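Then we have subunit A:
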Amino acid sequence: MPPADILLTATGIIKNFGGLTALNGVSISVRRGEIFGLIGPNGAGKTTLFNVLTGIYAADAGELVFDGRPVDGSKPHLVAQHGIARTFQNIRLFGGMTALENVMVGRHVRTHTGVLGAVLRTRGAAIEERAITQRARELLDYCGLAARAGSLARDLPYGDQRRLEIARALATDPRLLALDEPAAGMNATETATLRKLLERILGDGITLLLIEHDMKLVMGLSHRVAVLDYGEKIAEGEPAAVQRDAKVITAYLGGALV
Partner candidate 1 sequence: MSASAPWRRVAWVVIALLLLAAPFLIEILFGRTWVRITDVALLFIMLALGLNIVVGFAGLLDLGYIAFFAVGAYCYALLASPQLGMHWPFLVLLPLGAMVAAVFGILLGAPTLRLRGDYLAIVTLGFGEIIRVLLNNLNRPVNITNGPQGITLIDPLQIGGFSLAQTHSFAGLTFTALHNYYFVFLACAVLSIIISRRLEDSRIGRAWVAIREDELAAASMGINTRNMKLLAFAMGATFGGVAGGLFASFQGFISPESFHLIDSIMVLCMVVLGGMGNVAGVVLGAVLLTVLPEALRYIGPLQQRWFGEVFIDPSDLRMLLFGLALVLMMLFRPSGIWPARRRKAEENHAAG
Partner candidate 2 sequence: MHKYTLRHVTAALIAATLMTACGKEAPPPAPKAEAPKAPEVMTVKIGSASPLTGPQAHIGIDIRNGVQLAIEDLNAKGVEIGGKKVKFELVSEDDEANPTKATTVAQKLVDAKVAAVVGHFNSGASIPASKVYADGGVPQISPSSTNPDYTLKGFKTTFRVVAHDGQQGPTLARFAINNLKAKSIAVIDDSTAYGQGLADNFEATAKALGAKIIAREHTTDKDTDFKAILTKIKGRKPDLIMFGGIDPQAGPMIKQMKELGIKAKFIGGDGMQTPNFIKLAGDASDGAMASIPGLPKDQMPGGKVFLEKYKAKFNQEVELFAPMGYDAVFVFVEAMKRAGSADPAKFLAEIGKTDYQGVIGPIAFDDKGDLKNGPITIYVVKGGKWEPLEIVKPDAAPAAAPAASAPAAIAPAPEAKK
C-alpha cells in the first residue's frame, strides 16, 4: 500500500474491559479523501474502536498510525491536535454555551492566545480572537446554522445539535472527521440535509469515518465499509461487496441489509 494514500491505519487493536473483550485484534485502514463506514450490530465494538482511535481509551495492544505518525497511547487532546476530530453518539455539546461559542471552542487547538495575551488584549490576541469568531461564523453558516449562532446549545432542536457537533469538530481543522451515528434520531428531511453536508465536507478534502445504523445512508455514502461483530472485523471492502458477504449477512441475520 502506498503510504501517501493511507491516512489512518489501525493494526491489531485489542481492548478488554475487565474480563470482556470489546475489540479483538481489529485492523482497519482509511484512505485519504474517502468516506469509510464502520458498521455492525449493537455491541459489536464500533464505538469502542472510535474511542480508541480518538484517544479516549488506551488500547491494550495494537498500533495506530495517522498520517505516517504513530499515535500510540495518545490523549484525546493530542489526537485532536494530530487532526482527528469527532462527534459523539449521545450528543455532547457544551449545553450552557451558545452555538457560536461551541464552535469557537473548536478553534482552541489551532490558536495560541495565553493568559497574558487575553488579559492585556494584545494586538495579536485581538486579531486572533476576531479570526476565531469569523471562522466560527463561517462554519455555522457552512452547516446551515447561521441563524442559531446566539442560541444556547441545549435549546437547539435535535437535528441542529447534531450539525452543531459537526461544525464544532470542523473548527479543529481536522484531516479526519469521525462521526458516531450522525443520523441517529433524524427524520428523512434532516438525514437528506446531513447527507448533503457530509458530501460537501468530503468535497472540501476532509476524510470521513462514519459509524451509522442507517444502512441506506452509510451504504450510499461510503466508499468502503468495515463490518465489526463481537469485537472482530468480519469484512472490509466496497459496500456492494460487503453486502454480499456471507458472514455479514449471518451477523445481521439478513435483517437490515436486504
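The rule is short, and it goes like this: a residue touches a chain if its C-beta (ideal position, glycine included) is under 8 Å from a C-beta of that chain, and two chains touch if they have at least 3 such contacts; residues count from 1.
Basis for inclusion: all candidates are chains of the complex that A comes from, given by their letters.
A quick note: this is a predicted structure, and the numbers were derived from the prediction, not measured.
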{"item": "Candidate from 1 or 2 that touches subunit A, complex-wide", "value": "1"}
{"item": "Interfacial residue positions of subunit A with respect to candidate 1 in the complex", "value": "54, 56, 75-77, 79-81, 85-86, 88, 92-98, 100-101, 104-111, 113-115, 117-119, 121, 125, 128-129, 132, 137, 149-152, 168-169, 171-172"}
